[in-house]
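The complex appears here minus one protein chain, its other protein chains still in place.
Per-chain residue numbering starts at 1, and chain names A, B and C are given in the order in which the chains are listed.
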Amino acid sequence: ADKVGLGRVALPEEIKAWDIDVRPDGVGLPDGKGSVSDGEALFQTKCSSCHGEFGEGAGRWPVLAGGQGSLKSDRPEKTIGSFWPYTSTVYDYIHRAMPFGEAQSLSPDETYALTAYLMNLNDLVPSDFVLSKENFPKNLPNEKNFYDDDRETTEKAFWKKDPCMANCKERVEITNHARILDVTPDDQKDDKDQKPSAGVE
Amino acid sequence: ADKVGLGRVALPEEIKAWDIDVRPDGVGLPDGKGSVSDGEALFQTKCSSCHGEFGEGAGRWPVLAGGQGSLKSDRPEKTIGSFWPYTSTVYDYIHRAMPFGEAQSLSPDETYALTAYLMNLNDLVPSDFVLSKENFPKNLPNEKNFYDDDRETTEKAFWKKDPCMANCKERVEITNHARILDVTPDDQKDDKDQKPSAGVE
Amino acid sequence: GAAALTPALAAAQTPDPLIVEKQEWTQYLGEGVNAKPYGVPSKFEKEVVRREVEWLTASRQSSVSFTPLHALDGIITPNGLCFVRHHGGEAEIDPAKHRFMINGMVDKPLVFTMEDVKRMPGRVNRVYFLECAANSGMEWRGAQLNGCQFTHGMIHNVVYTGVPLKAFLNEAGVSPKGKWVLAEGADASAMTRSIPLEKAMDDCLVAWAMNGEALRPEQGYPLRLVVPGWEGNMWVKWLRRVEVGDQPWAQREETSKYTDLLADGRSRQHTFLMDAKSVVTNPSPQAPLKSKGPNVLSGVAWSGRGTIKRVDVSMDGGRNWRTARIEGPNFPRAMARFYVDFDWNGQELMLQSRAMDDSGYVQPTKDELRKYRGSNSIYHNNGIQTWLVRPDGSAENVEVS
Partner (left out) sequence: GAAALTPALAAAQTPDPLIVEKQEWTQYLGEGVNAKPYGVPSKFEKEVVRREVEWLTASRQSSVSFTPLHALDGIITPNGLCFVRHHGGEAEIDPAKHRFMINGMVDKPLVFTMEDVKRMPGRVNRVYFLECAANSGMEWRGAQLNGCQFTHGMIHNVVYTGVPLKAFLNEAGVSPKGKWVLAEGADASAMTRSIPLEKAMDDCLVAWAMNGEALRPEQGYPLRLVVPGWEGNMWVKWLRRVEVGDQPWAQREETSKYTDLLADGRSRQHTFLMDAKSVVTNPSPQAPLKSKGPNVLSGVAWSGRGTIKRVDVSMDGGRNWRTARIEGPNFPRAMARFYVDFDWNGQELMLQSRAMDDSGYVQPTKDELRKYRGSNSIYHNNGIQTWLVRPDGSAENVEVS
């Protein structure tokens, strides 16, 4: 296709400033390193007010550690250790989005340190571990449990030619009613003590 | 078509309250009467501040009288006397919409009187005339000059199969430029002294 | 000036601080998700507003505020920017207190509440343009106002939700003597227009919603009439009554106004239909060109007779034409959007657009129109618009030979 000639060439410094993504294979990781203990200190200062000293979550802020083996339970706890597929995501996300309210304020060394600490909280590395670009692990424990969308084969039953139109069931019974009857925030009847089964994801 | 059964029957009093239209043949005119001189008195009180003592228009408010014979001129003056087709419209409009800001405040007698006065201002009735439902004239002088939309025949040349696409004229010359260059009210360059050829209709 | 016309693909010599320096909005949290339960545009769009040209009318309540066509795109006019034409200011009506009456030559005169109206079967959603017949009226005598907002801004295009007027008339039962209806509004002008019964029973709607939400107050909340393809004044706002009769009522808005005085002193009445029309919205005086090279000419076209079939664009004042690209939904009696991707060499342009509808009608030039109508007919100016674009990118409303 013919080029129009709009825009201009991006300069290397510009690309460097915005090209902050890290891939599972580690491409995009900057030079740097950080220890679990340095990460712990940073975490207490910058993160624990929301995520708890040990990543257990304070109030409604997200939990960052634990939940291993809970994925098949009634209430799975999905954390870095129990659920995430790749370590790269931890580095990438912390650097681009955390602390919440001061995004992209962490240096590479700080980000490595915090990543190391979070890995330690999730029993993935020992407490004397020093994380760097060179020894950056790729997979986390749950990586093998991810697979690509297969709805078109697994759920092919949903492609039906003639869905039932009449007498489709013998009986209809109500199996449950709305848990939160009064949702609208404008009157005072909201039952704040009645937590929903799941928040917004 | 089957009726749905929504709504309810309108009561006679309700219809009477809203059925205020007057047709050219006089259907819709209420009982009542009013003289030119009574109309003049009312006009001075209720209307002249905007329309002028003699309907000549004050400031930018509409002109109500005059302009007879001006319709083919460069600047036609379209008033009740020079342009409107039916007297019924005068009655109807004054009652439903005037005074501007106190709509539907005039009684039938008052409306007949004001209509009579406006007709007198337009040289359509003598100064001792008393207008009523019984002697209500139908046509005004310009009535014969109205005819139904005939664009589809008169302007049939606008239905063209293949409008010109190339070399459609020898020369193109600018014949006039925008009179009001700076229209936007947000900066101070508006030329308020430069009146447009026509206002909004 | 010329410095404003950046050549294509200028190479930056030094890194752009807007990229290499972290911006505030990338670091610090913005406002929360419900800071505005009813959202408003960005503050950076504060120039995109309706505008009134106050010296055009005596009163703010009988006046017009124009759609900012130069700043819009696509086919939908946002509700808050739809032009406003009042004759008695905006009626502020509590829908619980509004009533809709059908009377006259009917079996049973009826009264409906808003709840009744919304319970009627056969609800429809239709996209229609609404153009005031006086749109471009100030331009009959020559180029006058310098911006398409002002020359062409008495138009909008929205999706109406409502029920065919026919359904209400059928509920009342129309007498075989009925030939016309009178629609009346509840505002301080008690606006009235006569409409042929055939049109009323065809595609007229009694509508309460525009673009998904309730009519805006200035568009007739809670109820208005929709008269597809016909002049905007007939689309009575704050609709309170429809009467069936056997003759037109010759109301003020269809005699003193909205009749077309021609050069021979005679006047056309009942000129209901809005003929095919188009205008280039960008570039235009309020939307100058800023760069040479690739540019996108944009405009809108519409016809009350049906669907826009084609729009041609000229860049040399009507000597040569090319067919524009109609892009996006294109419905009958609704606005269509057209584009021409062009390369600007920085020289003077005289931009025109010419719409054709599926009846075979071709938008005429202003000269052609004036030949038939003279210059004093006020209404139905659907002539071709010309914008002069100068080498500095600025544009001006002109007429050409």
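The rule is simple: a residue touches a chain if its C-beta (ideal position, glycine included) is under 8 Å from a C-beta of that chain, and two chains touch if they have at least 3 such contacts.
Since this is a predicted model, take the numbers as computed values, not measurements.
Looking at the complete complex, one finds that the omitted chain is in touch with A, B, C. Residue in contact with the omitted chain (choice from C:Glu213, C:Asp264 or C:Glu348): C:Glu213. For the chain missing from the display, the contacting residue among C:Ser65, C:Ser194, C:Gln269 or C:Thr365 is C:Ser65, taking the whole complex into account. Against the chain not shown here, chain A presents residues 1, 3-10, 14-15, 18-25, 50, 59-62, 71-72, 74-76, 78, 80, 83-86, 88-89, 92-93, 96-97, 100-101, 103-104, 142, 145-151, 154-155, 157-161, 163-169, 171-185, 190, 192, 195-201. Looking at chain C, the residues touching the absent chain are 12, 16, 18-19, 23, 25-45, 48-52, 59-61, 63-65, 71-82, 84-86, 88-95, 97-99, 101, 111, 115, 118-127, 159-161, 186-188, 190, 209, 211-218, 221-222, 238, 290-291, 293-296, 298, 327-329, 331, 337, 339, 341.
Hidden from this view is one chain, which touches chain B at 4-9, 11, 13-14, 17-18, 100-105.
The rule is short, and it goes like this: only the chains that are shown with their structure count from here on.
Ranked by how far their CA centres sit from the centre of chain B, the chains are topped by A.
Averaging Cα coordinates per chain places chain A and chain C 48 Å apart. Chain A and chain B have CA centres that are 69 Å apart.
Chain B and chain C, compared by their mean Cα positions, are separated by 23 Å.
Of all residues in chain C, none touches two or more other chains. The residues of chain B never reach two or more other chains; the list is empty.
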